[in-house]
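Here the complex is missing a single protein chain, while all its other protein chains stay put.
Presenting chain A:
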């Protein structure tokens, strides 16, 4: 008679391989080199942190009407406090800035609604993609329902930065997908158009494109056909970023095994069905780090619009540092700009990591 096989019971892991002590051992003190690096890092922090804290907080001045009020010897945050509205909204009339805040709150509410399970996601997406931009546009520009008209030349500060960044990001992703698919397609004309577009745009610096958009295009257009500079700049930024996006997404498309295309074909799915339902969800998921990379680059590149006379967050800060009352506040200004950009980009990066984890289905590639 055969002997019955019983697997031995699982034992708990050794004590020193879990918990805080194990974490310190594994991450900080795992080898002589790591022990040295850990100690060295603590030393560098010891050198850097106290002066920064002292300058930024202990001896800093938080309120005052001019640089003269900053007598503590530390940072002059009063400068930021006085100019805060301008940094946020540019020259947008201060009694109208509630419109920008309202649009922002609306967007936050709409996006947060995604977390509610009972809401129809399709209608919500249509709301965000099709309806919201129109509402936001009229809120910003005014001209209906008795809202005062605000020229786009007054738009600025973080508001302009966000506007350029968000519209550039939202518009360049679908455009990039189309370009990537075009470049992969079997249709020779579509393929050549996409290749020429991508390679041309990628070979040109963003500044050139912005110059083209703001200075050259009006020269070529017939009299009276001129359209808004902000719109031209937006289109320039979107096209620029779409070209980069296309190549990132093409990388994702190439990483999808041929078998996936074949399985979709064999089921009788049409080209667009197989792309939208099978290939793109996988390809986009693979290249989330690359996409976010492009997004972050785009967000920071929007500062270049100061070249064509638009004052985004950085432009506003630079202009304010030239104020005779606040001379010598450049460091505070740049520190503030750096903090805002860092917060935005770090947020994007964390958010993308969350999406990646959420989309993880534990599959092996085949």
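Everything that follows uses one rule, which is that a residue touches a chain if its C-beta (ideal position, glycine included) is under 8 Å from a C-beta of that chain, and two chains touch if they have at least 3 such contacts; residues count from 1.
In the analysis below, contacts and distances are computed from a predicted model.
Q: For the chain not present in this complex, what protein name does its UniProt entry give, out of "Spore gernimation protein XA", "Arginine ABC transporter ATP-binding protein", "FAD-dependent oxidoreductase" or "Ring-1,2-phenylacetyl-CoA epoxidase subunit PaaC"?
A: Hidden chain identified via UniProt as "Arginine ABC transporter ATP-binding protein".
Q: Of the residues A:269, A:288, A:308 or A:345, which one touches the chain left out of the display?
A: That would be A:269, which touches the missing chain.
Q: Just to verify: which one of A:111, A:231 or A:277 makes contact with the chain not shown?
A: A:277
Q: Mind listing the chain A residues that contact the chain we can't see here?
A: 257, 259-260, 262-270, 273, 277-278, 281-282, 285, 359, 361-366
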